[in-house]
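With one protein chain removed, the remaining protein chains of the complex are shown where they sit.
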Amino acid sequence: MNYQILAPGTFSALQVSLDPGDKILTEAGTMAWMDPSIQVKTSSGGLMAGLRRAVLRGDSFFQNEYTSTAQGGKITLVAGQPGEIKAMELRGAPVILERGAYLAHTPGVSVDAKFNGLKGFFAEGLFVVYATGEGTLFYNAYGDILEVDVQGDYIVDNGYAVAWESSLNYTVTRTGRKIRTFLFGDGLVIRFSGHGKVWVQSRSAFSLANFMHPFRAIESKNS
Amino acid sequence: MSVQVVSNPDFGHLEIVLDQGQTILCESGAMAAMDSDLQLDTKMMGGFLPALWRKVVAGESLLSGVYTAKRAGSRLWLSPPIPGQVIAYSLQDKPLMLTSGSFLACEEGVQLGTKFGGLRAMFSGEGMFFIEARGRGSLWFNSYGAVIEHEVNGEFIVDTGHVVAWEPSLQWTVTGMGNLFSTLFSGEGLVLRFSGSGKVWLQTRSMSGLAGWLAGYCR
Partner (left out) sequence: MKASVIGTDSFQSLHVELSPGERFYSEAGKMVRCSSGVDIEVTLQKKGGGFMGALKRLLSSDSFFYSRYTAQGTGTSEVVIAPTMMGNVRVLELKGDETWITSGGSYLASGPEITSEAKWQGLGAGLLSGESLMFVHNRGIGFLAVEAFGTIHEVDVNGEFVVDTGHLVAFESSLSFTVGKVGGSWIKSFFSGEGFVMNFKGTGKLLMQSHNGSSFGGLLGPLLPKRRS
């Protein structure tokens, strides 16, 4: 298996070449285009299922497994959000990803979903994906990805943390001292401490969701 | 007439300078800014019935904007509603197929028509009709995301939301993905299956993909 990032930058895409016997696993709905030799197997299994059911309003809790019947069969995978796609080589030490940051992985990697937020604080919890094992993990961000080497303390708004190494301690806390509420959506920050890398994205999904609110249709009372 | 595509690939749009009497046609609502003495007219592309057809079935606007300069050096900016790439294409009698929403602007001499995507396309949610551009002249179309040009030789499969345009030398059908289970649950919906040889313009993001991601953050 080898891969290439097409159109690097804002609208990057992941192109994977598969030989017979190779396999790439991805969440449902990420295939953009592919050669006819590519075969798909859809399964409801996997631990991602729990995350999907619990968090994403039952959108899709299926995982797709792609293989090729010919040498060098190509498939292109993309994320929903505009932003960078990057690959990370895992060698045992777990990496923690924000839920929207997971794109795909090779068979040696395992992914698991966890809730990590302030319990009872609606919609502001921190749902994260633990990735561990040995292999390649593909992740994406909303915006550009900045790598921050944390030595000591660092604060990142909940909406902007993409991924971080498990060697870092982190706590989810509230900002500000006066009027801090759900009114403006950034009630929560992640405080990192220790040594390790944090990847930060340059835009927030919560911020875009707030902007889009008035453009959504209103649910009728009868339905 | 000078038409420049600027801010590609992320925010492609057109910076236009018209000479006296020159005209450019554009998608409804595309004007971002202009010199105040440009004259605006509206036109039903291809006449009333084709325009009405495109409005009803393809969700395109009924009328296109037609901007004409009264003096030399009139400036006009045209923008698509979504971020992405704008492609300039010179149409020389050979038609070009566009997915609905991809048309941005054209010179006089280009006509737009409508093609039915087949019954299955009705369920894809991506628009079941495609636009066929014919005639001679410059045409500008836009994508959501970066554009990848791909030469098809044989067969090629694309999620319907990732197609921007293709040459009609290609045969195409709208089909499901893999077996019935995968069609229903793979999250891919329907795909366009191309065969033959010709060029297809692909986009690296889709509006339904964007909506699917953002839905997880909506309250």
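Lettered A and B in written order, each chain numbered from 1.
What we mean here is this: a residue touches a chain if its C-beta (ideal position, glycine included) is under 8 Å from a C-beta of that chain, and two chains touch if they have at least 3 such contacts.
Remember, predicted model here, so these are calculated numbers, not experimental data.
Colleague: For review purposes, identify every residue of chain B that touches the missing chain, sorted by number.
Modeller: 6-7, 10-11, 13, 27-42, 61-65, 67, 77, 79, 81-83, 101, 207-208, 210-211, 214-215, 218-219
Colleague: Go through chain A and note every residue touching the omitted chain.
Modeller: Touch with the absent chain occurs at residues 9-10, 57, 82-83, 143-144, 148, 152-157, 160, 175-180, 183-186, 191, 200, 202-204, 207-208, 210-219.
Heads up, the rule we're going with is that only the chains that are shown with their structure count from here on.
Colleague: Taking each chain's centre as the mean of its CA atoms, how far is chain A from chain B in angstrom?
Modeller: Averaging C-alpha atoms per chain gives centres 30 Å apart.
Colleague: If you look only at chain A, which of its residues touch chain B in the complex?
Modeller: Of all residues in chain A, those touching chain B are 6-7, 9-13, 27-36, 38-42, 44, 55-57, 59-60, 62, 64, 76, 78-82, 99-100, 123, 205-206, 208-209, 212-213, 216.
Colleague: Touching chain A in the complex: which residues of chain B?
Modeller: Touching chain A: residues 9-10, 83-84, 145-146, 148, 150, 154-159, 162, 177-178, 181-182, 185-188, 202-206, 209-219 of chain B.
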